[in-house]
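To start, the structure under review is shown below, and the notes come after it.
One protein chain omitted, others in place.
For chain A:
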Amino acid sequence: MKFWHKILLAVLVLFIAALDVSVVMVMKKSWQLNMDSESKRAASEQLLITNNIYENLDSIQARGVSLDPALLVSVAKSYGQYYRKQGIELELRENGLLLYPVQDGGSSGQEEVRAAQEEHIMTLAMPFPAPYEHLELAYKRDISGLYAQQEELNRFFVMINWIVGPLLLVLLYLLIRQLTKPLKLLSETTKTIAEGDYSNRVKLNSRDEFGELAFNFNKMAAVIEQRMSDLAGMAEDRQRMVDNLAHELRTPLTSMQGFAELLTSANIGQEDQIKAGQYILSETMRLKNLAFKLLDLSVLRHQPLLLAEVDVATLFETAAQTERQRITDNGLLLHLDSSIPAVWGDADLLASFLVNLIENAILASQPGSTIRLLAYPQDGEGVLEVQDSGSGMTEEQRRRAFEPFYRADPSRSRAYGNAGLGLSLCRQIAEAHQARVELQSVPGQGTSIRIFLQLPNNCPPTL
């Protein structure tokens, strides 16, 4: 049973019951009042008639006429005829014997009618005051009109019930449908959201509780949608990472397996044997580098650092020394410029940070351009910066640059880079130092990456 069914039924039953009870009570009261006034009227009329007859009888007696039954009947008759026109029957009894109206055999049919209407006849009987105690006047008044009126009222009441009931049903149906419309809307929207369409919203603009519910519901749906898209994005990132890792593992493995097969089972010349051996060696190195980088990443994540004062000039020299050969091979220049003597950090990790960035810069740069290693103070922090004027990155590339295994080159070609772990390693190193990393890049103009470290005169960060 639906909610609006319940409301409809409950309201209908309650309303009709209340209406009926009150109408019945009103009718009962009105009946009672009518009866009261009717009996009062009857009593006063009877008193009036009795008094009139009494005075009549008195005056007759005063004239010296004896009150024989015939006279009494004639008196009663004259009154009786007069009052019959007003719907009042009079009966006169003497010592319990009916004097008026005179009984006659022919009026039996009338008797029956009278008997049938007996219950609707109001009868009041009272003896005359002295000296006519032996006489008794009965006053009979037909009140079937009152009953008929009551009957009529009853019929009318039933009719009203029959008319008002269905009318009420229709009106209630329309009203309740209208009032529960927001519920239906909410329910439909919840259903579509449950089916996975998180972009759906309840379109309801009312200030009542439903409006409030809809507002909160929409807020919830928005949060859920956001979460779902975040989750989907994360799943996508993870999938991309796994795909890239698979490529980084599979490519060298393919060569290693293939050349090893070739060496063991093929009939090849010595020159090819040497070539195969060299390839197995170089691809093994490549896998080894990848494994070590992954290990570095994991170690950095789990091991606290011991920070010390790192001499910037020595740091730059170490990094430059490592990369000098590659820089000259690629026809590039390296420019070192340091205006701060030292920073807080781990010398090995910072050197690795710089070396990774220099390698990226070499890959991005055209022969003849310069790579700059800079160190300077800024807002109380020591900044190390690696700057190149190479190919730069697009916004999409900037956004994903720190993602493990991300390579700007979708073919992940060996000619233009490595596994794509360099920048994620740099970010890990920065995080281990609780330092900020900033990447600035303009396509076609170059890239600069900065790390913001504590200066030795400041308190060392507590790790």
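The working rule: contacts are C-beta pairs under 8 Å (C-beta built on N, C-alpha and C of every residue); 3 or more make two chains touch, one makes a residue touch a chain; residues count from 1.
Quick note on the criterion: contacts and distances are computed from a predicted model.
Not every chain of the complex appears here, and the one that does not is recorded in UniProt as "Response regulator transcription factor", selected from "Response regulator transcription factor", "Putative ABC transport system ATP-binding protein", "L-lactate dehydrogenase complex protein LldF" or "Amino acid/amide ABC transporter membrane protein 2, HAAT family".
Between the chain not shown and the residues A:S66, A:Q86 or A:N267, the one that touches is A:N267.
The missing chain, though absent from the display, is touched by one residue of A:D243, A:E309 or A:D337; that residue is A:D243.
Across the entire complex, the residue among A:T251, A:T370 or A:Q440 in touch with the chain not shown is A:T251. The set of chain A residues touching the chain not shown comprises 243, 246-247, 250-255, 257-259, 261-262, 264-268, 272, 275-276, 279, 282-283, 409-416.
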